[in-house]
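Missing here: one protein chain of the complex. Every other protein chain is in place.
Now for chain A:
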Amino acid sequence: MSTKPIIQTNHLSKIYKTDLLETVALSDITFEINRGEFVAIMGPSGSGKSTLMHILGALDQPTNGEYVLDGEKVEKLTDDELADIRNRKIGFIFQAYNLLPRTTAIRNVILPMIYAGIPKEEREDKAKKYLAMVGLENRNEYTSNQLSGGQQQRVAIARALVMNPSILLADEPTGNIASVQAEEIMTIFQNLNDEGHTIVMITHEPDIARHSTRIIKIKDGKIHEDYINHKQRRIKFKT
């Protein structure tokens, strides 16, 4: 395992221009995230944390500055090149789960592998393995509307993991879920983190953020605080 940081940003800024005004969403963001960290990025709405998450997720590109993800520079890339980076290096977990409607759990988990061109036989096996990992081995053929919010989010986690990405990028992963199920999700995150997965989680809830190992607080488009969470809340039970 290399000791190089998995995420490196160098004076990132993002400026939205309209005819009349310039809005600075992010300015001078410089930080590094090392392999195996579980980072919570916090901030009130409008702080720029979503913009940061879009850039980290290669969904958007910065106006200025440098972003290196697992040794690859993510800048001045075409849409298709960005798609490729998202496919191979990033596992997305969204607040609204974003599973394909009316599609089975296993088909949802298979989807990123289809885009990666992984052979058919391999896809099924892998999808089943990852669904079992999040405790849904008996739900392979359930469609999203037959699953609870927590279960849907677990399908989304399986989908995020299946390409073995460099980072898991979670945007308010528990925002739509009841608190008991939120705990379950956090347990899965901590277990994954223990296995060596790097997790970057955007949240505005301190209750959720305290499960991480490091907290970065964003305010007005700048890094406000960045500290190791020595009081990490460990959840004992396993799913």
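In this section, a contact is a pair of C-beta atoms (placed from the backbone, for glycine too) under 8 Å apart; a residue touches a chain by one contact, two chains touch by 3 or more; residues count from 1.
The rule we apply is simple: contacts and distances are computed from a predicted model.
Engineer: Between "(2Fe-2S)-binding protein", "NADH-quinone oxidoreductase subunit K", "Spore germination protein KB" or "ABC transporter, permease protein", choose the name on the UniProt record of the chain that's been left out.
Structural biologist: "ABC transporter, permease protein"
Engineer: Out of A:D60, A:E75 or A:D220, which residue would touch the omitted chain in the full complex?
Structural biologist: Answering carefully, the residue with contact to the hidden chain is A:D60.
Engineer: For chain A, enumerate the residues touching the unshown chain of the complex.
Structural biologist: 54, 57, 59-60, 79-80, 83-84, 86-88, 92, 94, 98, 100-102, 111-112, 114-117, 159, 163
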